[in-house]
Structures are given as C-alpha cells and as structure tokens.
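Removed from the display is one protein chain of the complex; every other protein chain stays in position.
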Amino acid sequence: MEIFQIDILPISSAVLLIATFGVIVRRGFMDWLSAYRYQAIALSGITAIIAFVTGAWELYIAAALTILIKAIIIPIVLLRVTGGLSFVSRYELNPYISVRLSTIISALLVALSYFLTQQIPFKSDQILRAYLPVSISLLLIGLFVMVNRRVALNQVVGLLILENGLFLFATTLTRGVSIIIEIGIFIDILVGVIISASLMSRISHTFDNLNVDNLEQLKDE
Amino acid sequence: MIASILAIILSISVISNGEPLRASLLGNIPTLFDLPIYVDGVSAFFIFILGLISFAVSLYSIGYSKHYAVKNGTSVLGFLFNFFILSILLVVTSNSVFSFLLFWETMALTSFLLVIYEHEHESNLKSGMTYIVMTHFGTAFILASFLILYIQTGSFSFDVFRQAASSTPMLIKDIVFILAFIGFGTKAGIVPFHIWLPQAHPSAPSNASALMSAVMIKTAIYGLVRFIFDYGGLGPSMDFAWWGLLLLSVGAVSSVVGVLYAVVEKDIKRALAFSSIENIGIILIGLGLSVIFAAFNLPSLSILALVASMYHTLNHAVFKSLLFMCAGSIDYTIHTKNMESMGGLIRKMPWTALLFLIGALSISGLPPLNGFISEWLTMQALLSTPYIMNTNLQILIAFTSLAFALTAGVGAATFVKIFGVSFLSKSRSELALNAVEVPRTMLAGKGVIAFTAVILGILPFIGINLITSAFNLKSFSPNNYFGYISLSNTSGGNFASLNPLIVLLLLVSVAACFYVFVRIVGKATSERAFTTWDCGFGGLNARMEYSATSLSQPLRKVFKFFYKPRNKITREVYAESNPYLRRKVKIDSTTRNLFEELLYEPVISACIFLFDKIRMIQTGKVNAYLLYIMITLVLLLIFVRLTP
Amino acid sequence: MSREMIEFFAASGFSILLTLLISTPIIALLLTTFSRQKKIMETVTIFSTLLIMIQGFVLVAEVISEKSISAFNNIFYVDAFSAVIIIPISIVGFVSALYSVNYIGRQYDNGFLDKRQLVRYYQEFNLFIFTMLLVPLSNNLGLMWIAIEATTLVSVLLIMLYVKESAIEAAWKYLIVATVGLSFAFFGTTFFYYAGLNVANSDASDGMNWTTMVSNASLFDPNIVKIAFIFILVGYGTKAGLAPMHTWLPDAHSEAPTPVSALLSGVLLNCAIYAIIRFHIVSSVSVGPLFSNQLLIILGVVSIGIAAISIYFQRDMKRMLAYSSVEHMGVIAFAVGTGSILGISGAVLHILNHAIVKPLMFFASGTVSQKYETKAMKQIKGVIKTMPVTGALFLMGGLAIIGMPPFNIFMSEFMIISSGFKSGQYLASSLVIFFLIVMFAGFMSHLVKMVFGNPRKEMKKGDLGRLAIVPMIILIILALILGFYIPEPLQILAKDVFNIINKGGLSS
Partner (left out) sequence: MNVDIITVILGFAQSLILIALSPLITGIMRKVKARTQKRIGASVFQPYYDIVKLMRKDDVVSDQASWLFRFAPWVNFAAIATSALLIPVFIIYSPFELVGDLLLIIGLFGLARFFTILGGLDTASAFGGLGSSREMMLSALIEPALFLTIFTLSLNFGATNITTLINSASNLHVLITPSVLFALISMFVIVIAEAGRLPFDNPATHLELTMVHEAMILEYSGKRLALIEWSQSIKNLILLTLMINIFAPWGIAKSVSIETVGIGFAVFLVKASVTAMLIAFIETRVAKWRLFRIPDLITIAIASSMIGIVFFYI
C-alpha cells in the first residue's frame, strides 16, 4: 500500500504534466482538445486516487463529474463553436513566443512552482507533496498559454488548463469536504465556457475569425 | 449685503471687547467633525475688511449686474457672489482644520465659478483652470502643514494647536511654516506662484474680482498670521529670524516683479491684478520685518512693522477694490478692458474718473491718502534696521528697501500711466467716444470706498487703533485720532513723525493763499480755448498721441533684461526701391513672461511626457493584460518566498 | 458573539428577512421572464429594487442593534461590514432601476434594442442584483467566490447586450481577465481553508466559513497565509480593478449600458474590495496587520497614480469615469491599509460616497451622451446651456467625485489622508496627495470643457425626461448631506467595522 502510493502519486502527476505540455507543443486546435481530454482523464484519475487514499467518498462523485464535464461536455461545446470556423482561427500560426521557447518557459514555471511551494509545511503529506506543485504549475502554465496565444479559442483552452489546476488544487487541499462548493465550481466553469463559447461565436461572426488582434480597439490612444 | 453690515457690526463688537467669541456652526448635530466658530481680534479684523468691502461691492453690484442681465439672469451671479462672501467669512472664523479646509475649498470653488462666469470665452475657461489647479496645489500644502501639526498634537482643533505651540519642536515648526508659506503664498499670489492671479482676476466679473483681489487673497495673509503668531508660537529666539527673512525676501521679489509687469500691461484689469501681487509683496515685507524684530526681541518695532503690514492689508483692500470697481465701470460702459482703446473718459464719466484718481493716488502711496500712511510706516520699519544686531541681516534689509523704493517709484508710474491713458487725452476708439457715466448705485459703492480711503489717509489712528486693539498690541501712539504718529530714536530725540491731517490742511491753505497771491499779482485774466499745438501740421488725432505701450516704452527699455521685449516691426513701403518712404510701419512690442516660460512650461511638459509613457500600459491587448497579472503574481509570490 | 447566540438567531426569525431579501430579485427575475411586457417589467424591477432597499435598511438596522446575524447554519453571516456593502447595493440598485426606465426605454424606442434584448436586460439586471446581494451575505467563502464569479458572468452578459464590436471586445477582455483573476482568488480561498484544516481543533465542515477562519486564524501557518493572501489580493484585486490588474475595467465599464455601468462601478467593485478586506482581516489576525497593510497601501497608491495619470488623457467620457473608479478603489485600499480608526471609517464612508456619486456621474454622462449622441468629450460643449438641470447635476457630481467640498467625498478623503499621515505613511500619503492633484487637474479640465462653453448651434434646449433627473437628484442630495453630516447609525457602523477589522474580526 505504502509503496503503491509512493509510486502512483508522482507518476500520475507526471502524466498530468505531460498532458499539459502536450497543449504547449502542439499547434492545432484538435490536438489541444485531445490533450485536454487526456488531461481531464488524468485529473479524474488523480481525484479517484485521492479518494482511494483518503477514503472520502465525495471525491468519487467529483471524479465522475470531471470525466463527464471536462472530458465530454466541454470538448463538445467547443467543437460546436469552432465547427464553422476557418482554418486560420483554429490553428495558432504565430504565437508571440515560439513553441520551443515557450516550452522552456513552461518548464521554468514548473520549477518556479516547486520553488514556491517549498516553504509550505506538508506535514509528511504524500498527496500534497505530489500534487500541490503540479497544480500551481498548471495554474501558471495555463496563464502563460493565455498570454502567449493570439486566437481566442486557445485562450479559452489556457483558461481550461488553469481551471484544471484549480480543481486539482482544491481536491488536493480540501479533500472535497464541501461538495456543494465543488459542484458550484463545476457549474461556474461550465457556464463560463458556454458564455465564452457564445462570445467566440459572436466574435467570429463579427470579425470572421477568432484572432484576438481584432480586439484592440478599446485603448488609450 | 445686509450680511456684510452685520459682519462689520460683529467685528467691531468683537474688537471693542477683546473677548473671543465662540460658537459651533452645527450646534450638537453629530458629525465626525463639527464646525466650530472662533472669532478673536484677528479674525474680527479680517471680517471687518470683508464686511466693509463686501458692503460697498454689493452696493456696486446692484447696478453692475445689469451688465450681465441681458445675457443670462443675474440670479446665478448673485447666488455665487453671496456664497463666496459667506465662505470667506467662514474661512476666517472657522476653528478646526476640517472646517477651515472645507470653507477654504468652497471659497476657491465659488471664486472659480465666478471666474468662469462668462464661460462663452475659451480664454476664461483656461484662466479658470489655471486658477483652480494652482489654488488646489496650494491647498495640498496647507493640508500637509495642518496634518503635521495634527500628528504633533493629535487633534484637529486650532485651540489645541495654540496651546501646543510652545511645546512643538523647532524642526516641526520650520517644516510646518514652509508648507504653510507655500500653500498660503500660492493663494496670495507670491512669486513664483503668482501666475494664476493675472489670469483669474481679469476674467471674473469686476465685482467678483474686486472681492477676490481685495479680500480673498487677504485670507492667505490671515492664514500666515495665524500660523506665525498662533501655531508657530513666535518668540524672541533667533530660530525664527529666517522665517522673517524668507517672508521679507519673497515679499521684495514679489513686489518688484509684480510692479514691473503691471507697468507694461495694456489690459487694465491685468495691470490691477499684477499690482495686487506687488502689494501682497509689500504686506509680506512688513510681516517679515515684524517677525525678524520679534526674533531679535524688539517688541515695539515688531509691533510697528506688524501694524504697517496690517494697515497696508486694510488699505490695499480699500483702494484695490475701488480701482477694480472703476475698471468694471469702464468695462460696463465701453465693453473693453484694453487701455489702447480707451482715453478721454474723464469727460464722459467725470465721477468715475475722480474716484479712480483717488484710488490711483492712494495706491501710489502719495500723501495725504491712506496708501502713503502704510508705506510710510513700512519705510520707518525698514529704517529701524540698526537695532538688529546682525550685519548680514541689516545689509540684506537694506537691499530689500531698495526693492521697496523701486516698487514705490514704478508703482506711481504705473498708475500715472493707467489713469492717463484710460481717462485723459483723446478717445482712442469709437467705443470710448460714446461712453456714458455709470448708474448711481455703482458710483455710491465706489464713493463709500473712496471716502474710507480718504478718512484712513488723513486720520490714520482710526486704522492703527483698530489694528492695535484687534491684535491686542500695546499701542505706540496717542489715542486721540488727531495725534501725531511719532517714533523716537535711540537718543530719545524725535526719529520721525507724521500728521497727515495737518499736511492736508497745509496743502489746502497754501493753495488758497497763493491763489489769492496770484490773483493779486496778476490781475484777473481771461482764458480761451484753442486746439493743442500740433507743430503747425494741423489736425492732431488720436493715433498721434502716446498710447499705453509707448508710454511705458522707456521703462521697458530700461528693464530690458527683465522683460526681454520682442519688437516685431512690419513695414509697408511704397516702392521697393526706396525703403525709407513707407506707407505704414507697425510695431508690435510684446514682453515675455519669464516665469511661465522658464519655470512652468518645462515642468508641465516634462510631467506630461512622463505620464504619456506611463499610460501606455493600456495597450488594448488582452494578452498584455494577462501578462501584467502574471508578473504581479509571480513577483509578489517570490517576494513572499524570499522574506520569511 | 458566541456560537449559541448565532444558533439562537438562526433559529429565530431573522433568517426570514434574509430569505426574503435574497428571494426578492429571484421572484422579480421570474416575473420579468413570464410577463414580457415593457411596462410590467419596469414596474416589477423598480418595485423589487425598492423592496430590496427597504429590506436592506431593515437588515442594516438589525445589524446595528444586534451587531451580527447569521442564518442557515452559518452559510450566511451579516455584520456591520456586510451592512456597509448592503447599503450601496440597495440604494444604487433602486436608482439605477429608476434610471433604466428612461435610458433603456429610450434606447428601445430609438431602436437600438429589440424586444428580446429588452427582456434579457431586465432578467439579467435582476440576476445581477441577486448575485451581488449574495456576496456580502455569505459567510461561506466558497459561496462568496461563486457569487462573485457569477457576477462576472452576468455582467458579461449585460455588456454583451449591444451587438457592437466594442461591446464584444470589452466583454471578452472582461471575461478572460476577470475569470483568470477569480481563479487565483479561489486558489487563495482554498489555501486559507487548508491553513484552517491544519489547525487541529477545527472540524472540516464549516472550515470554509469566515467566522470559523477568523476564530482559528491565530493558529494558522504564517507562510501559507502569506502566499494565500497574495493570491487573494491578485485575484479579487483584479475584480476590484486595482492596478495593474485594472486593465479590463475601463473597457467593460465604458461599454456597458449606463445603468449597468453604475452598478458595476458603484457596487460590484465594492463587493470585490469587501472580499479582499475579509481575507485581510484573517491574515492580519494570523500574521499581524503589517504584511497585508503594506500590500494594500502599495497597490492602492499604484492604482491612484495610474488612474490619475490616465484620466488626463481620456477622450471618452465613460472611460474617464471608469478610471476615476479605479482611483477611488485605490483610495479605499489605501485607507484600509493605513488601518487607523480614521482610515477605516474613512474607507467605510468612501465606499458609500463613491457608491453614491459615481452612479450619479454615470447617469449624467449617459443622459448627456444620449443628448449629444456621442461619448467623445471633444464634441460635448456647453451642457449647462443645452440641459440646465442635467448640466448642473453633472457639474456638481464632477466636483463631488474629485473631492471638492461641500460634497461627501471631500470629507472621506480628508479623513483618509490624515490617517495616512497619522499612521506614519508619509511618502505614500504625499504621493496620494500629489496624484489626487493630478487627477483633479485632469478631470476638472475635461469637466469644465464639457459643462461650459458654447454648444453647437443646432442643439436644442431641454432635459431628457423626469425619470432621468429624479435618480440624480436623489443621489446629489445624499452627497450634499453626507458632505456635512454623518448620521448616528453610520458612525456606529464605522466604529463596528473598525472593531471588526482591527480587534480580531468578530465584532462584539
């Protein structure tokens, strides 16, 4: 049991990270979507693991919800939106920072998150030690993706990564005590995605692509 | 207007029974800051000035506001005007930091609204902006100084400040004084914070500018007096000497700069505004001297200087309001403030001319009018420098007196010019030709003030005793109003003395005697009118006479280094072949305003440049926005991580 | 206040009040949804907001007497500080509902909006009110987070009301930036909760409750608390428009329909600040006030500075107002950071004052821009001539917002700056004064140019409808009164808030 834990925790976190890097290195939207799916699945897996370790039954629900919402509903919604979109708006052609450099930067971010979490007393809590840095790095990487990408869709993807980090963090720390909150968060995310989806469709109707560069009219000139 | 009369009565009553009067404006309404009222002699003195001036000016406004009635109702003007008076009144009576600042800002606001009352002209808006921003800037300094006192004493009440004055450490006092000086100085229009004054005063309706120049900028003097004598806890100690020095030198600079700009000014109200700067300078000189004397423990001289300064405050209030009202009357009838298009008004509006003449005489400090008295007192104060046991100070004061003398001389020239150009000789424009005398109420308003000026001139002890009792100083003079002002020197001999009443009598009697004498010697002779001698060319016209610009041309040339005049000469010649045969030569001579060019413009442009760079963060790129968040977060996190 | 007391209150009928308060907007929402008639929707909305206002005041009265109320086993907890937020919500909600009738109605008549959008507007309006009400009421910080997130989503929908490029852009930026920020906020919240978990004596069930957190805060691990507070500050700071996270704010506030802008500026920002301060209390109980005070002061000064500087360059009326909101949020943060009684009561008053004056300004500018058919300040001249009443109100509001007496903000800013000096923050306070002057100059010059001067010839005189004027009149009267006189209850509130913030949270 102990051994199992010791191995499974780092491995699962590694899987999660790999899935995340998948988003960074690839260019096409579909690839991200798949990467995001993997990430979601990994996430639910981790949730299940935590549930198993801590024996908190609510977390199984959380895991199920994760699968349901993140791996199924959200991708579908996004596909709906981007269905009628042109090639340009579905592929990130020229991000601000090149793929290689962005990979390095996200690696740095991971390192940073490990560095930052050093001062938190884990009280020899394996789960925390394994997942807290990962969740923070997910947070930072998600933000970085949003900063870096020019296409609205990809920013949403970044946002989703960020939310995943959030979710992982929450489950890791709170062990899913207040399930109401969890559900509320899920709903929030869902609504957020839906709204952003409708916004994106509106953007694409108005500007006939999803390029964020269109959205620079409002500024202090 | 009735309020103003009440104000006079109140102040007189307070002065007469030196007992300070206390009240709370909001009674027992629970506010975090109540608005206490505190009227002692000093406030009462300023209330008296306010009451006197506002009474006359309100009288004047009755007629004057018809000027605006045609455009839009006078109700707004009236409301602002009265609110303005009220706020000034409350400023000089309020007894806590909060209420003081509250009414101070209200005063600024109402005066600002008065300045931009004619908001059809862009220029007025601009000058209004300059004014309100400058005065706000000043208020910030005042606030700072108050707050330092507050930290020191832990209370907002002026009473506590008074009690704590002695215990406050000198360093704090110095800082507070500097801040307060800059703050109030901005309101008073000392150089180099004066630039709003010549813009704001001309823009306002004349009754308002009369009040602003006569009373509002005096509230700054009030504040200074309070700070120096009450909260500064001025005492016989060398530490205070440099306060006086500062006041003195700034006063000297202000007076010279003000008068030098005044003398070359073409716009009558601008000229008056500049001369306000000059007079504030003179007041500050007196104040500074009084502080210095006090610091060197020479109470009687200190009293002399203080009296001189306060007397000049009173006088300036009187004649400056008079002059502004006259300028307003001119504007009222011929709708211009430019002296180049006036002239010959003395025939069209004799009474206004007479009143303006009185004002001009007294502001030029000529006997036997009130201006002379206060300048005489100030000069005497300057002449008493040998008592100060510090050579450097003595020499510096000597230089100050040079500045003062220069001011007096050029000041007289200024008003000779203003009166001469605007009232005398031929009318320079159609407007001036069909000028008419202004309605009675306006004349009445001016008349009251002019009368006061004469009275204060020939019976100086009315004023002096008012001041001495208001500031409860021990009077250095007999109490009968016809006595001599006399100062004795070290050897007990008579240092100097003056009795303006007798001077007046002498003048009149001498004139009378010699009139008789002349009539006896040269029999009765007739008088016939003929055209002015025109060197036989025939037909002198208005374009041949001296204009405002040409009158001041020699002075402009003498003080070239200061004015940096630019003469733009445009010639039209009949034939290119002969450039000396000209159809028309046009000379446009403009003087530069050094302060705006060398001080303000660079600073402002630098600030704007900097700000322009800073605001560029609003790029409009959502990515950039996210980046800011990321950077902030990471930096803060690292900060926390590194500081356990 | 002990747990038994809280139980007692929960058991007795006070929670009914809360239930009513919360359910009112929901009912209104349903009514609007079913009756799609313009008139009915308007009346319903006005009525509901009026009801909310009354209930809000009753609740505040309760709070003043009872110090704190909690209900639904501590998911809801109302104390003086919540009351401070509830008052603006109820007032601004009511007046903007009033104003909507004229403004939105006019848009509808002019065909800028169609029927569907009109219905949507009123639905979302009520929903928005509901979500905002939830924030100060909820004791459970997770719930509070959800409420704030919900406000974001609803307000995004409201901004999307117009199908304009600019509106879409603003909505997008708002959505993205605010969501990111809020996820950080959630991070922080969870972190705090975790800190609570580490404390032995607390059972996990109500660990999310603010009351529990504060009572245990002294035992928290300082490192965790610090990191957590950073996240909170950045997160909710984004929502509160503290620089440099304020960048979305000018766009969103300027593109929203005017009544909504009023709500966003007047109330929503306060809600976010409220959240920050709640956590500020916890962290100052745990690691001492110095840490969070410093951060608040720094962010506050930066916000004031950037806002003041940007105001000078603005061309769009509503953007300028938005920046001034940023500036005022900065002032509030600064005030809380100074932490003395003067500062806190100043902050309380400032929250209230800003919530009174800013909507006034938005309404006025909305009316003006409807009259002149532009928001560009260059083309607006001589408002005082074309619309005497609105012009006068506009001028007064402007003077109030830049802190001129005899209006209310002057008083609160005076208190705040003096407390800044009092608490020894000389540099920061001097900077604040300086930036306030800059802001004054910029704002004033714009205001004067708009209000005075000569309007274009073809402009015809006349204000726009009584319903456009009435709300402004109400507000300006409030502003004037509060400029001189602070009613007894308010002073009590201020004192209580001070106790809450300084004396270890729970007022008692």
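Miscellaneous remarks
First chain written, first letter: the chains are A, B and C, and each begins at residue 1.
Just so it is clear, contacts are C-beta pairs under 8 Å (C-beta built on N, C-alpha and C of every residue); 3 or more make two chains touch, one makes a residue touch a chain.
This one's a predicted model, so the numbers in the text were calculated from it and none came from an experiment.
Contacts of the undisplayed chain with the visible chains, over the whole complex, involve B. Check B:Ala408, B:Ile449, B:Leu466 or B:Ile617 against the missing chain and you find that the one touching it is B:Ala408. Of the candidate positions B:Val91, B:Ala317 or B:Leu498, contact with the unshown chain belongs to B:Leu498. Check B:Ile37, B:Ile175 or B:Leu424 against the missing chain and you find that the one touching it is B:Leu424. Checked against the full complex, the one of B:Leu171, B:Val521 or B:Val603 touching the unshown chain is B:Val521. Within the whole complex, the absent chain has one touching residue among B:Ser552, B:Gln618 or B:Thr632, and that is B:Ser552. Against the chain not shown here, chain B presents residues 263, 344, 346-347, 350, 353, 357, 361, 364-367, 372, 376, 379-380, 382-383, 386, 391, 394-395, 398-399, 401-402, 404-406, 408-410, 412-413, 416-417, 419-421, 424-426, 484, 486, 489-491, 493-499, 502-503, 506-508, 510-511, 514-515, 518, 521-523, 525-534, 540, 542, 544-546, 550-555, 557-558.
Here is the rule we go by: only the chains that are shown with their structure count from here on.
Taken together, the touching pairs cover every possible pairing of the chains. Of all chains shown, the one whose average CA position lies nearest the global CA mean is C. When you average the Cα atoms of each chain and compare centres, the chain farthest from chain B turns out to be A. A straight line joining the Cα centres of chain A and chain B is 70 Å long. Per-chain CA centroids place chain B at a distance of 46 Å from chain C. Chain A and chain C have Cα centroids separated by 31 Å. Contact of a single residue of chain A with at least two other chains is seen at positions 116, 119, 143, 146, 155, 212, 215-218, 220. Across the assembly, chain B contributes 615, 618, 622, 626, 629, 637, 641, 644 as residues in contact with two or more other chains.
For chain A in complex with chain C, the residues that touch the partner chain are 116, 119-121, 123, 139, 143, 146, 152, 155, 159, 162-163, 166, 169-170, 173-175, 177-178, 180-181, 184-185, 188, 191-192, 195-196, 199, 202-203, 206-207, 212, 214-218, 220-221.
Contacts from chain C toward chain B in the complex involve residues 172-173, 176-177, 180-181, 184, 223, 226-227, 230-231, 233-234, 238, 244-245, 247-248, 250, 295, 305-306, 309-310, 312-313, 345, 382, 384, 399, 404-406, 410-411, 414-415, 417-418, 421-422, 429-430, 433-434, 436-438, 440-441, 444-445, 448-449, 452-454, 484-488, 491. Within the complex formed with chain C, the residues of chain B that make contact are 26, 29-33, 35, 98, 101-103, 105-106, 109, 116, 119-120, 122, 125, 128-129, 132-133, 136-137, 140, 143-144, 147-148, 150-151, 156, 607-608, 611-612, 614-615, 617-618, 622, 624-626, 628-629, 632-633, 636-637, 640-641, 644.
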